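Some notes on the structure that comes next.
With one protein chain removed, the remaining protein chains of the complex are shown where they sit.
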Amino acid sequence: MKGKKLLIRLAAVALCIALGAVMMVIGRGHTIYLDNKTLEDYQGQTYKAAHRIVITVDGEELTKLGPRERGMSLCIGQTFRMTLEITQEKGGQPETREITMKLPYNLDGIIVNLPAYLAGLPEEAWMSEFIPAPEPEEPDEEEPGAGDEFGIGEDLGLEGDVIA
Amino acid sequence: MKMKKDLRGQTSNFLQNNLVPIMFIAICIVCYPLAGFSPSYLINEIVTRMGRNIFLILSLLIPIMAGMGLNFGMTLGAMAGQIALIFVTDWQIWGIPGVVLAMLLSIPLSALMGLMCGKLMNMVKGREMILGYMMNYFVGGLYQLVVLYMMGPIIPIKHASIRLPRGYGLRTTVNLTNLRQCLDNQFAIRVQGVKIPVLTFIIIGALCLFILWFRRTKLGQDMRAVGQDMEVARAAGIKVERTRIIAIIMSTVFAGFGQIIYLQNIGNFPTCTAHTQIGMFCIAALLVGGASVEKASIGNVFLGVILFHTMFIMAPRAGAAITGNAMIGEYFRVFVSYGVITLALIMYETKKRRARSQGGALLALAQKEGGVQS
Partner (left out) sequence: MDKSERLQQTRLSQLVNTFGLPRLIIAGFLLFLFIVAPIAGADLPTQITNVFNRFSWNAVLVLAMVPMVHSGCGLNFGIPLGILAGLLGATLSIEMGFTGALSFVMAILISTPFALLFGGGYGLLLNRIKGGEMMVATYVGFSSVSFMCIMWLMIPYKNPSIVMAYTGVGLRNVFSLENFYANVLSDFLKIDLNPIGINLVIPTGSLLFFALLAFGMWAFLHTKTGTAMTAVGSNPTFAKAAGINVDRIRMLSVILSTWLGAVGILIYQQGFGFVQLYTAPFYMAMPAVAAILIGGASVNKASVGNVIVGTILFQGLVTMTPTVMNALIHIDISEVVRIIVSNGMIVYALTRKTEGGK
């Protein structure tokens, strides 16, 4: 009987850990920056930016990119799906492509160079990490949101007297 | 004739037992025209606050059942929830998975703190509340030590959005941008401009059902027995200490969940101080709903949240309308919150003392009779 109880508990703990692990995988968020930018001189070749790319994510139009423009999308999980409507030259016929890409787990911000990706180049050619600009010394911090606080006596009883 | 008297006795009894809610209904009725809020704004605010507060307040019910009074130590759970949220933010887990992960992470922390709190409370039976209250401040200090100095060098926190550039300590605000209202927005419906966070209410409903079910289980029955009379329960073979510790652990774990729900609604939190007033608020709201230190029901929770927060929203504006000074309204709601808790504590202690002296008198009588007989 005791062994059974222990087993149930262990199973519960294992279940929690497993659930946590699953959450860590499916909940990892990424910010994806989609560039429509000419990739110069990659192994001697240049991949030109398209005239216009319309990006649709989850059935909603995210943005329209002209050359040298950047779009941004958030993605939870490691698989990013989008639909591109690419017009290579001005006045040309748009071509629609469904794209599913795998994202690396450890990157927060990912820059995707679309022309390079569409040309089917290897990953290191079209993917790079987005590194946020170094912050100023004292960044402006967002004010804490208005909870149900009184707004006075922030930490009641914690403070002693004013340091003179 | 007798029936009439009975009826009057009943009404006065009813009044006495529900003094606080009636008072609050009166305050709300007086404040409503003065504050001049539109009904839809008011209802929207109240529904939002119900969604974010009820879970926290429900966590208070189990220790009351076990006779341990108002669990001022629920703040420990809130701190555990915050630490879990900090990790989730650091690992950049977003959306509902982030909330679920935070809840899972908070369980061991909350359970540990609940265990500590429960053990100490077993050392001071009859004075659990003051101990829980002081534990807030003590553990609050430890929490600050962890968050301000140990996070970074000792506990790995790498994400630049929450860690200070100096290498240790967190920023004063933790942004939950990617968790913000992810529960509330899931399946949310709008009824005439009032947003109803359906998923949050489903979670709250689940906890209510759990509590109702739990009362019927063996453990729940044990808790009620311990709450009624510790010695009798012990004589009946219930492990009193263990039962009490379990009650506190459950409360702390639920408080941790509650804090996560609360903070995902708000969307960010002040790193060091988010938990400080939570206990006070929840307890005040519960008491406003007509609960007492030894008896509280789910109905009290819902009524309490509605009344307390209606007062809370309207008091500053109403105060400004009456006195021309908004600060007076602010102070008024502080005063009312504290006043309600004070009143409830006084009523509880007087009642306890009366019961004790009655018990003493009965015992003396019994002894006397026994003496005569033998």
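Which chain is which? They are A and B, in the order written, and residues in each are numbered from 1.
The criterion applied here is as follows: contacts are C-beta pairs under 8 Å (C-beta built on N, C-alpha and C of every residue); 3 or more make two chains touch, one makes a residue touch a chain.
None of the values given here were measured: they were computed from a predicted structure.
Contact with the undisplayed chain is limited, among B:112, B:148 or B:196, to B:148.
Although one chain is not drawn, its touching partners on chain B can still be listed: residues 120, 123-127, 129-131, 133-135, 137-138, 140-142, 144-145, 148-149, 168, 323, 325, 327-328, 331-332, 334-335, 338-339, 341-342, 345-346, 348-350, 352-353, 356.
Quick note on the criterion: only the chains that are shown with their structure count from here on.
In whole angstrom, the spacing between the mean C-alpha positions of chain A and chain B is 36. Taken in their complex, chain A has these residues touching chain B: 16, 19-20, 22-24, 26-30, 74, 76, 108, 132, 135, 137, 141-158.
By the touch rule above, chain B contacts chain A in their complex via residues 49, 53, 91-98, 100-101, 104-105, 107, 137, 140-141, 159-160, 165, 171-173, 175, 178, 262, 266-270, 272-274, 276-277, 280-281, 309, 312, 330-331, 333-334.
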